[in-house]
Each structure stands twice: as structure tokens, then as C-alpha cells.
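There's a structure below that I have some questions on.
Every protein chain except one is present and positioned as in the full complex.
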Amino acid sequence: MAKQRAEPFLWLLFSAGGVVAALLVPALLLLFGVLFPLGWITPPDHDHLRAVAAFPLTRLVLFGLCVLALFHWAHRFRYTLYEGLQLKHLHRVIAVLCYGGAIAGSAAAAYLLTAGL
Amino acid sequence: MADTYPDVTADTGTDLDTGTITMRVTRYRPEDGELEPTTQDYQIPLRKDWAVLDGLNHIKDHIDATLSYRWSCRMGICGSCGMLVNGEPKLTCEAFLTDYAPGPVRVEPLANFPVIRDLVVEIGSFMRKLPQVKPWIIDEAPPPAGEHRQTPAQVAEYQQYSMCINCMLCYSACPIVGLDEHFLGPAAIALAQRYNLDSRDQGVLDRLEVLSTDEGIWGCTFVGECTTACPKHVDPAGAIQRYKLSAATESLKAFVLPKSRRARATNGPAPAKEGDTP
Partner (left out) sequence: MTVKDAPGGYTDFHPRWYRRPMPVFWWVRRRSYLAFVARELSSVFVAWFVAFLLLLIRAVGQGEAAYQRYLDWAANPFIIAVNVVALGFVVFHAITWFNLAPQAMVVRMRGQRVPPSMIAGGNYLAWLVASAIVIWIVLA
């Protein structure tokens, strides 16, 4: 039984991600994923959205949301594969794919929120 | 005995009778060459004051003496009569037959343990896990003269976690226990928390070595079924999540704070270690 060095930090990221995902994602997904596409509410025009997204605090919040939500996914999905499909023997591959995906997504978010806006 | 005492398990025909019910009991008799469990149906009287355990006792006394199962106190405190009743882990002395009418009531051995015979499971894995979490008060200071007093608030901190009767219903309910035989499991971790939260105990860091592992708290993914199954409202799932939070903050502090200040940042005073200045 080896004491876990990384797990506490990964769990903290998972938890923080769970909180921000629970607080912010439903409203954003409701607007951009359902209500705007269905035409029930007129989507905001481009200039407004760009101004909002480019505001430094929004950039920071969006970046935090993306990073934490991705690490939330990585952690939870890793354990879902371990338990739900009994793939614990593949734990190395699964961990690399999950956290690697989260890191790649975070890098993409960093790029899009700085150079891309 | 039957001459001296009234036979409480006999069908006495009082107004408590409400007909009969079928009990579908798992049998496993390796001594007869059985390789897998089978089920056997028993028709028993359905009485309002009978629990599933009373039904089993009726079967044992009047129908089939070869049935094996564990029981002792009949009042939900010994923790030995845990079985699956209609698939749910229950203390059979607390599961009333009328709640399962019209039946049949399925009675199976606890899940996630090997079966020795019929409804009797092998509990060695659990017995070996319990002492690993050092479930005793760790305090290197000499005990105080007289009582080691606690305020009601200090007792309230851990009392809930001290109610465990080791019935193992939580181990039967927990899928992680079934998936990973090395997982310490709900009761053992809740018991560790019972001592961690005790104001007389200084063993938080000692236990962290055992518990902040894959087989310890990090193996749990908060299914929450242990808490649902617990007949004593211990809430092992809550204990484990609280433990994760404190273990994670502990790791964060160890990472951020300089070494000399780590000990003081723990929950309560840290145990005296070699090299510590008094």
C-alpha cells in the first residue's frame, strides 16, 4: 500500500471542477445549446459577445471553468472506466488518456482565450 | 426445553397470524459436492411480529435442521445476522416478514464475501482490514491521572462513527469492495475517522499513511450505498468524503507550507516526533 502523492491534488481539481461545472454549466448550456439554437431566445450579437469574452475577468473565469471542468471529467471518467467496465488493469493507459486529454484541452483553452480573442 | 418454555417459533394460531409466506433461501452445501449455490423454498407462517430471522429459526427448528446461518442477539446490536433480503443487505432481525408479503422473500448470503455454507459467509478479509486503520487511541503522552474528560461537544464530534456494530452490511452494499478485494472498505475507514475525530487521539498522521492510498479513501467513488445500508446511521460514505477533504488539504499544506510548520497545521496538535523541539 503506497501512500498516494498525486491523488489528493487530482481529487481537489476534480472537486473544484465539480463545483464550477454544477454552478455555471447548466445555465450556459441551456442558453447556447438549447434556447438559442431552437430560436426561443435571440442570441446576442457578435460584438456584444466578443466584448464580454475579451473582458479580462471573463477570460479568467472561462479559463478556470475549462481547466477545472476538464480535470473533473478526467478524474471521474477514469474511475468510471475502472469500475463500470472493470478496466483497472489498464490504469496506466487510461490515466494518460484522461489527464492527457485534460491538459491538451486546457492548452487549447489558454490559446483561444489569449491569442484567439 | 420445549417442556419448560413456550415455543415462540411454533405456529400458535393467535391473531398475529396472517397466513403463510414463502421464503426462498440460498443453500450451498459443498460437503455434499455442490459446486454452486441453489435455492430452496420453505412455506412458513406469516406472523406480524416475525422478522426474517424468526422465519429462518422456524425453518431450522421445525422444517429443515440442516440450514446454516449466523445470528445471536435478535435485537440489532450483535451484527451477526446480516444477509441479503430481496437483494438488499439487511439485519434479518430487523427486516419484518410482513413488509415482504405476499412473498416470496429471497434470503441470500451477504454479497462480496465468499460463502462457506448456506447463508454463512467468510469474514476474514474484513477482520484483517479493521486493525490496519489502527482503531485505538494513539497518544504518546502518558495518560492523565483519573479520567480523560471530554465535553459533550467533543463526544458529539465522533459519536456517530462509534455506533458501528461490524455487521458488514456496508461491505455487502459497496460495489468497490466487490471489484477490489484490497479496498479497506466503508466500516474500516469510518472507524479510522471515529478515532481521528476523538479529542484524546493524536494518531491522525499515523492513519493517513494507511488511508491516503488507492486501497484506502482514494478507492472510494462515493456510491453512497454503504450509508443507505447502515442500520446504525454511521454514514460511512460521509466519513470517507470528509476524510478525503482533510487528507487533500493536508497534502496541500504539506506542499505549500515549510516543513517546520506542517505539523501544527494538522487537525489538532501533531504527535510528538523525534527531533521535534519541545
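A and B are the chain letters, set down in written order, and residue numbers restart from 1 in every chain.
Basically, contacts are C-beta pairs under 8 Å (C-beta built on N, C-alpha and C of every residue); 3 or more make two chains touch, one makes a residue touch a chain.
Computed from a predicted model, the values in this text were never measured in an experiment.
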{"item": "Omitted chain - touching chains that are shown", "value": "A, B"}
{"item": "Touching the absent chain when the full complex is considered, from B:C78, B:L179, B:L205 or B:L252", "value": "B:L179"}
{"item": "Positions on chain A contacted by the hidden chain, ascending", "value": "17-19, 21-34, 36-39, 41, 43-44, 46, 49-50, 52-53, 58, 62, 65-66, 69-70, 72-73, 75-77, 79-80, 84-86, 101, 105, 108-109, 112-113, 116-117"}
{"item": "Contact footprint on chain B, counting only the chain that is left out", "value": "28, 30-31, 33, 35-37, 87, 111, 114-117, 122, 153, 175, 178-179, 221-225, 227-228, 235, 237-238, 241-242, 244-245"}
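By our rule, only the chains that are shown with their structure count from here on.
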{"item": "For the chain A and chain B complex, residues of the former touching the latter", "value": "1-5, 7-9, 11-12, 15, 79, 82-83, 86, 88"}
{"item": "For the chain B and chain A complex, residues of the former touching the latter", "value": "175-176, 179-180, 208-210, 212-216, 218, 221, 244-245, 247-248, 250-252, 255"}
